[in-house]
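All protein chains but one are shown at their positions in the complex.
Now for chain A:
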Amino acid sequence: MRPQHLLSAALFLAQAVPHEASQHCSRLEYWNPDNLCCGSCLQRFGPPPCPDYEFSENCGLNDFGDHVMHPFKECPRGQCNPDLAELCSFCGSGTRAPTPEGSRQRCGEKPAPTKEPCPLKPETPSVLSSQETSSPAISSPSGTSEHTVPWQALLTFALPLVLVLLVTSAAILLFALKRHSPYLPYPGSNTSGGSLVTSEAELPNLASQPLSRLLDELEVLEELIVLLDPEPGPGGALACGTTRHLAAKYGLPASWSTFAYSLRPSHSPLRALIEMVVAREPSASLGQLGTHLAQLGRADALQVLSKLA
């Protein structure tokens, strides 16, 4: 074999296998660079969803936690995996390849997730659900969190209860005052007649339409993006009535808004917000969005939204 062929073969192999094996963990584990331990691929991704597939080397993760390859790959020629094991074995032999020995630095054990439906089978989801993680906690901790309520906390029940009652009373009082006082328009907004639309009753058609419709009406969505996404002026994030504030109206934390704005210019924060709300609450309506826009004093955006009424 000529040296040129050998060199070509070596280069081809190098391109075909860009992922280097972990420096710390065995084949069926991945390195967790934050906790400095080896996590189990099975515990993170569950068993292979489809027969005749097995885990890739370190389930496709490098030692920095990056997904550099797909977690699953087809069995090598001559090998099968009908039992959805972690690794393939020789077809028909009945013998399984020896499981690589685990590393010493193992992360905490936890039960493996259940097998996902195979996307290759008919009438199955086309997306592999390879991740089930918790989102940043807003008002309640994630599913991976553990709650312990020591009995001593009950002794401090009186003080928080009093504070909650005071805050609730103040909120009720403010709400009552707000309903009876004239609404102040947002500076620079286009208010006709000096008053804004403040209730769903004035845009009845919007209340019956789902918020997801906005994702299909691209022209209206683009106009809203132009109006709501920018944060003009030296204040930047201190500007009022932007997508950031709209996200707060929908109960999303400031950290999420900061993340959404960091996606610009490739991705619109408003679009991400609408997608998020639709995914979380499929029953959300355009009327609800209209109400939030009115409360923010954005009559210009409300006027655009009214095109869908």
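Basically, a contact is a pair of C-beta atoms (placed from the backbone, for glycine too) under 8 Å apart; a residue touches a chain by one contact, two chains touch by 3 or more; residues count from 1.
Definition applied: contacts and distances are computed from a predicted model.
Only one of "glutathione transferase", "IGF like family member 3", "CCR4-NOT transcription complex subunit 11" or "Histidine-containing phosphotransfer protein" fits the UniProt record of the hidden chain, and that name is "IGF like family member 3".
In the complete complex, the hidden chain is touched by one of A:163, A:176 or A:226, namely A:163. Where chain A meets the missing chain, the touching residues are 18, 32, 34-35, 39, 44, 49-50, 53, 60, 64-68, 70-73, 107-108, 110, 116, 118-120, 125-150, 152-153, 155-156, 159-160, 163, 251-253, 255-256, 258-259, 262-263, 266-267, 272, 275-276, 278-280.
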